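A selection of the complex's chains, in situ.
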Amino acid sequence: MRQVSHHLSLRPAKPGLTEVTGEITAWLAAQPVREGLLTIYLRHTSASLLIQENADPDVQRDLEAFFVELAPEGRGLYRHRSEGPDDMPAHIRGALTQTHLSVPVSKGRMALGAWQGIYLFEHRRAPRTRELVLHLIGD
Amino acid sequence: MRQVSHHLSLRPAKPGLTEVTGEITAWLAAQPVREGLLTIYLRHTSASLLIQENADPDVQRDLEAFFVELAPEGRGLYRHRSEGPDDMPAHIRGALTQTHLSVPVSKGRMALGAWQGIYLFEHRRAPRTRELVLHLIGD
């Protein structure tokens, strides 16, 4: 039994959902652990992680629209305004989704379903560099 | 230290919450690992996982009603309609709940609280077979 960890920096090109399955799969394929558990941890609170369908891009657009409507920007809605009008909605959308994901690994690959992809969900208007910590434990 | 993994197929009889604590507990009891960490991973994006109260069934009915109201079906609400009117609400309800759960294991049992049960949350109208991956690591 052994473990490996890695810091991965990502800079999404736009707000909303950006698939990062490829970056994670590539790192995983190069590790000596073939069977185990992968944990993906995001070091931010105004972005989040999500496992969602990666077939029809309309699913991602509808998800983005849902979260924008559920936690909208708006004068007077929030006390916390010092970091801009998009910061507090970003924290709420983050709270409703995930800061970490754990996925079993088999034969060096994540046990994702046929239509599952891993997404970085950028909630700020101006995308910034986001840091993931990957932790893999197994054999 | 060792690890075991297992694929578990479940076919809920109805949409909404179906408790699956029993199936997971039974598998766990047969494993050689008594102390460790169990991860339960769902390979789908139109169903999800939830740990909730398993005492009063009204709690499950109220939870189901809440998510139906929060992400309703409806003409014109969503772009993604190719898989039926219940598919996009299913993805949203999935995004708001969990794709994976991790529960510490002690003496061969999950460390669930007195009233906690593990639920498969089927978001499609027509229930289908859903696949879980169980991963257990420990001693």
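Labels A and B are assigned to the chains in the order they are written; within every chain, residues are numbered from 1.
Keep in mind that, in the parts below, contacts are C-beta pairs under 8 Å (C-beta built on N, C-alpha and C of every residue); 3 or more make two chains touch, one makes a residue touch a chain.
Given the structure is predicted, the values throughout are model-derived calculations rather than measurements.
Displayed in place are 2 chains, all sharing one sequence; the entire complex defined by the structure file totals 3 copies.
One rule holds in what follows: only the chains that are shown with their structure count from here on.
Mean C-alpha positions place chain A and chain B at a centre distance of 20 Å. Contact residues on chain B toward chain A in their complex (touch as defined above): 1-3, 5, 37, 39, 41-46, 70-71, 78-80, 82-83, 88, 91-92, 94-96, 98-100, 102, 131, 133, 135, 137.
On chain A, the positions that touch chain B within their shared complex are 1, 35-37, 50-53, 56, 58-59, 61-63, 66, 70, 96-98, 101-104, 106, 111-116, 137-139.
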